[in-house]
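The full complex has more chains than appear here; those shown keep their coordinates.
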């Protein structure tokens, strides 16, 4: 089984599920870390996150998609729109989509932990992470501390988390308010950039990845019926 | 009847009514979704929205135009200024224009639902969506939740909604305050861009469209007595 | 009488009084609409507004200039500085200049309506519209509603209103606060733009005009002793 091999080969790395991306970050995300996937609206972050879970399922690692805004059915329909045989993994409960209540941060964190146990999950996606801070906290210091808390929890549970974060159009920040990127262990930025006066290109950029010798190049990617494919050796312009 | 054919051919897609646009988004909007039509003042959004309803009427699908600022007569006069035979559809009550009271979001949503039932509508336009959030909410989290609520309602009613959103002149946002675009299922941006030092061109841009393999190109369009015509294969510059 | 002819020829259009502009907007403003004339300081808006009233007087349509800041005498002196024989029209009471008190928006609107009746006016200019919102409202929603109210009133009275709006220097907005332009039926922007490193040119730009097939070109204009003359076929640069 291909998944088993991958785990054996590089236990400290976890495959991203994005063709072409693993090779740009030493084989995958650092296992048990919290990676922020930032981007403006329409940059493909949900697809990117789902692909991470499907990849896990293919490798025998269960995953949970935590949706805080869309309904689980919508998210599942989104996944099933691609050629991933997502339905199979949903049915086998290798990929679950849950929508927890948000009342207090502590109870949210507890619900998340229970869900991870219940699903035996090794991979989590939270969509969108912006809502957690918008809902629970206003103070930068508190937000930073909560993210550290979450990061510690996923490490303790030996889970790898990809958290989807909104960047406001026109903002230079790498997150909604500009300071979350300092706390997480990795930052990948998806973007839509102007190629010339009237065409745009999709790009991906590894801004930070703990303990990883990553390049700083803008990597073009495409979204097709197979999902996202990155071209680390191609040029955007 | 042409409308019936269209429905049969691609049940999951709903024709936009804009000549040239359907082909750029796999045949039309995803059925039962909420699409945000954003733009600065004078970019042609009301015409765009009306054309969506007239197209529906031509295909046998009833529609409702919800005006929150202008009087229904004004909106109808606007439609009748084009060569669409709009008067016929207004008289047949295939297109209705209503101006509901706005007191609380819940009662607004309820009134909207009743209107959809009453009219047997499959297509809705809300003009302008900016007013809903300006009037009911100040908190980004509440606004996001309300939009999700509306999106769920139109899905449940099997309606497709085009909501008109204001972008402030000079703003980089895709909506009035910059976060609505993260919640809706599609974003189309109408704009007036400088072609050279003293001429401007009208452009249309599909920024996001759930489950749709859309291009990221600036598409030029024109407004004539026939309404809006898009030229997906033409270049703006 | 020339005025009568014009009315007969195109009842739905009302001549702007600016040589060269009518032809760019299908013969004039849409009758009974509220047109916003926006611009930075010193761009010629008062002259533009007065010329609209003088044109009306020449055509037999009475007009009222509502000044909210300058004294009526100043405004009349301004008009009489041009070769328009303005004095004649002031004396015949075909053009009146009034300065109403501003206490509450409702009483202002009522005073305005009485003035329109009293003068038998078909044309109104309000200078400056920025003061109305600055004085009465702080909330965008209220301001938008007031403008809609005014627009309905002038429509009911079969009057055409040109309202002068301030754009702050360096602002990208088309009005003082950026949202009024969404509510009015037409927006004309007067500007002073840099032609080269040390010379500036006066330009005029029709941004929006309900039911009008207008161009989107920067139109150069000049101010001479005859007032404003626009050159729709000339280039600024």
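A, B and C label the chains in the order they appear, each numbered from 1.
As a convention for this text, contacts are C-beta pairs under 8 Å (C-beta built on N, C-alpha and C of every residue); 3 or more make two chains touch, one makes a residue touch a chain.
Since the structure is predicted, the reported quantities are computational estimates derived from the model, not experimental observations.
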Oligomeric state of the whole complex, in copies, if 3 are shown: 6
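As a convention for this text, only the chains that are shown with their structure count from here on.
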Category of the chain touch graph - line, ring, star, complete, other: line
Chain of greatest Cα-centre distance to chain C: A
Interface sides of chain B and chain C: same vs different residues, half threshold: different
Centre distance in Å when chain B and chain C are each reduced to the mean of their C-alpha atoms: 31
Euclidean distance of C-alpha centroids - chain A vs chain C, Å: 54
Multi-partner residues of chain B (each touching 2 or more other chains): 171
Footprint of chain B on chain A - complex, ascending: 41-42, 69-71, 77-78, 81, 128, 130-131, 134-135, 166, 168-171, 192, 197-202, 223-225
Touching residues (chain side chain C, partner chain B) in the complex: 140-141, 144-145, 148, 152, 171-174, 178-179, 181-183, 187, 203, 207-208, 210-211, 213, 216-218, 235-237
